[in-house]
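Every protein chain of the complex appears in place save one, which is left out.
Up next, chain A:
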Amino acid sequence: MSAQEPQYLATHLREALAADPRTAEMGVRVRVHGDDVYLSGEVACAERRERILQVARELVPDRRVHDELSIAHVGGRPEEERLS
């Protein structure tokens, strides 16, 4: 992935993470500052987070990939909403 402009690289990387069958993650935000690439957003579990970082590092081996991802927490008994 050799886009010169940071915003193109960020978009290409975001699309590659969505299209790569190992990740297929649509919710990853990508920011590029010089040689640094920042990934943020929520993913389902720790394995997935690792895989996204691994795939991103493979896609941009010449840049530093920073992990700002978080793991979504789902749980607790839901509150009822009365629609009347």
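Please note the rule applied: contacts are C-beta pairs under 8 Å (C-beta built on N, C-alpha and C of every residue); 3 or more make two chains touch, one makes a residue touch a chain; residues count from 1.
One rule holds for everything that comes next: contacts and distances are computed from a predicted model.
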{"item": "Choices \"1,2-phenylacetyl-CoA epoxidase subunit A\", \"Protein-methionine-sulfoxide reductase heme-binding subunit MsrQ\", \"Predicted phosphoesterase\" or \"Alpha-ketoacid dehydrogenase subunit beta\" - which one is the UniProt name of the chain not shown", "value": "\"Predicted phosphoesterase\""}
{"item": "Residue touching the undisplayed chain, where the options are A:5, A:35, A:62 or A:80", "value": "A:80"}
{"item": "Contact footprint on chain A, counting only the chain that is left out", "value": "21, 24, 26-27, 42, 44-45, 47, 72-84"}
